[in-house]
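Missing here: one protein chain of the complex. Every other protein chain is in place.
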Amino acid sequence: MALVKRRLKIKVGAVFFSLLVLCALASADAASDSSPDFKAMVQQDVDAFRTYFKVRFSKVAFAEYKNGVYAIDSASREQWLEMEDFPPYEFAVDEGEELFEMPFANGKTYADCFANGGEGIRQNYPYFDSQQGEVITLELAINKCREANGEKPLAYKKGPLAAISAYMASTSEGNKFAVEVPDEAAYQAYVEGKKFFYSKRGQLNFSCADCHLRVAGQKLRADITSPALGQPTGFPVYRAKWEELGTLHRRYAGCNKNIRAKPLPAQGRAYRNLEYFQSVMSQGLEINGPSSRK
Amino acid sequence: MNKVKWLLYIVLSMTLISSGRLYADIVVKPILEEARATLSKATARDFEWTTTRKLIKEAEAALASGDEDKSLKLAKAALNEAEKSLVQANYAEAHWQDDIPR
Amino acid sequence: MLVGDDMNLSEKNMKIDRRGFLSNLLKGAACIVTVASLPRLALAAWNEKAFKAETLEGAMSSKYPGLEFVDSSAIKLKAPAIAENGAVVPVGVKTDLPDVKTISLFVEKNPSPLAATFHLTPINVADVSIRIRMGETSNLIAVVESGGKLHRVQQEVKVTIGGCGG
Partner (left out) sequence: MKIKAKVKKDITKVKMLIKHDMETGRRKDQDGNIIPGLYITEVSASHNDQPVFYAEVGQAVSKDPYMAFSFKGGASGDKISITWKDSSGATETGEAAIK
């Protein structure tokens, strides 16, 4: 409702005025939170985010958002189902399993680094490490595990690391995203990610939200954009465009390039915070990675 | 007499300026320098565009090959982009909350 | 150290050299021998001329010389109207026509239009599928050889380039 009102105002031409009002509203929001309850603030965001999509796509069930654009586009969904029937990423999952089980030089394995031997835990990533003061994604944790055991880190966008991540996701299929924002430091990281999501970037001046929230489901150039809700659930993905498996941060870099913004480093702080925000927004949705995308 | 002297000065300095090197030093290089400095500010804020660095490189190449006019054009374009990306960063800082569903 | 090993692993999976071929032969000796001794297979070797033809007409006439085409509604060609990505286009061909000997798929505008030929025997159900590449928007043509005739159906598949991938 507020959105519609705002649009009207812009149409009328009172851009400046409406922005002023919004700024005032935003700062009023911030000022009124003298004793912040982070969990409640995050929950409010989550609810508003979900409601937005519920209104936009009233026929799409919440659980469906784990399927990306295929949740809202029936024509491409059919092709996607054909791919998922015998998906090319099955090779990568096997490879990932082999790598996962292969002991390091010191005799230990990945299983020693993770809770529950690394099985069925994808939904708990990323999490905020209060001691380190940073967001830990699954891919970062895999490399931290390697380094703790005297091995070289793997490249973050594709290849062996993507395969291991795919295998770990495959053992977690159906588990629901359970990423939380426990304290103030975590909330800072979450807000950084949120800020990235809503900030316009690149020569084309688009934010993540422009394509995947405001015009989600509409044709942008040749493609229908996927809804932001549930975006991280299916990663890593095998993209037809890549003809191989790639991680979420590889996709972020591709998105940024599309809007002519210089991509930021995979697993750098900015993308990790973005993944954190997106995963929090997707809480309650099932893990179904790896999956195939166009 | 005085007028003639001034005219001579002007003609002389114009020839000097338009004679490649000096023109590059006085006009093109400062703009390029400013473009670089502005871009690095945008980069530091994670708002660099994929197109700007290319423009700077092209301007440098044109300068090296002695095409000052082309270089000036590219340097100006680069500076323009770098400034816009910085404006974008500032805009985002002030307005990123505008599109949040509430 | 492990990085290197990872590479080897995938290479190992990928590389099937002559030696690998030999050991595979030994493993699957029985089946390969029977396959090779089948008259049908002895007849149908890879049709290089048809696969290397650069025009639709050239590919069709090399594949099915001297036979006439009849447009047929008895063939079900399942392909997307708009391909998600030209690199992977899922295609299925089904028919109730009797005595199907071969099913071929042609992509008119591909550099080499013939994509595949499936050879069927009476034991088969005429229902095949495959994922193919399409370089650009093009007609996709399915040909079913049945009862000494060639039945044909075609459909346009749009391939979009330059999208941001959703």
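Going by the order they are written in, the chains are A, B and C; count residues from 1 in each one.
Everything below uses one rule, namely that contacts are C-beta pairs under 8 Å (C-beta built on N, C-alpha and C of every residue); 3 or more make two chains touch, one makes a residue touch a chain.
Nothing here was measured: the structure is a model prediction, and the numbers come from that model.
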item	value
Chains shown that the absent chain touches, full complex	A, C
Among C:76, C:131 or C:149, the residue in touch with the chain that has been omitted	C:131
Hidden partner chain, touching residue among C:114, C:141 or C:159	C:114
Interface with the unshown chain - residue positions in subunit C	13-14, 16-18, 20-21, 24-25, 27-28, 30-32, 34-35, 38, 40-41, 44, 46-47, 51, 87-90, 107, 110-112, 114-121, 123-125, 127-134
Chain not shown, touching residues in subunit A	85-86, 88, 90-91, 243
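Methods note: only the chains that are shown with their structure count from here on.
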item	value
Centroid-based (C-alpha) most distant chain relative to subunit C	B
Interface ranked first by C-beta contact pairs	A-C
Central chain (by mean CA position)	A
Gap in Å, rounded to a whole number, between the CA centres of subunit C and subunit B	56
Length of the line joining the C-alpha centres of subunit A and subunit C, rounded to whole Å	37
Contacts with 2+ other chains: residues of subunit B	none
Multi-chain contact residues (two or more partners), subunit A	none
Touching residues (chain side subunit C, partner subunit A) in the complex	1-3, 5-6, 9-10, 13, 80-85, 87-90, 129, 131, 160-166
In the complex with subunit A, residue positions of subunit B that touch it	43, 46-51, 53, 81, 88, 91-92, 94-102
Residues of subunit A touching subunit C in the complex	68-69, 75-76, 78-80, 82-83, 88, 91, 95, 98-99, 102, 104-105, 146, 151-152, 154, 159-160, 211, 220-226, 239-241, 243, 254-255, 258, 293-294
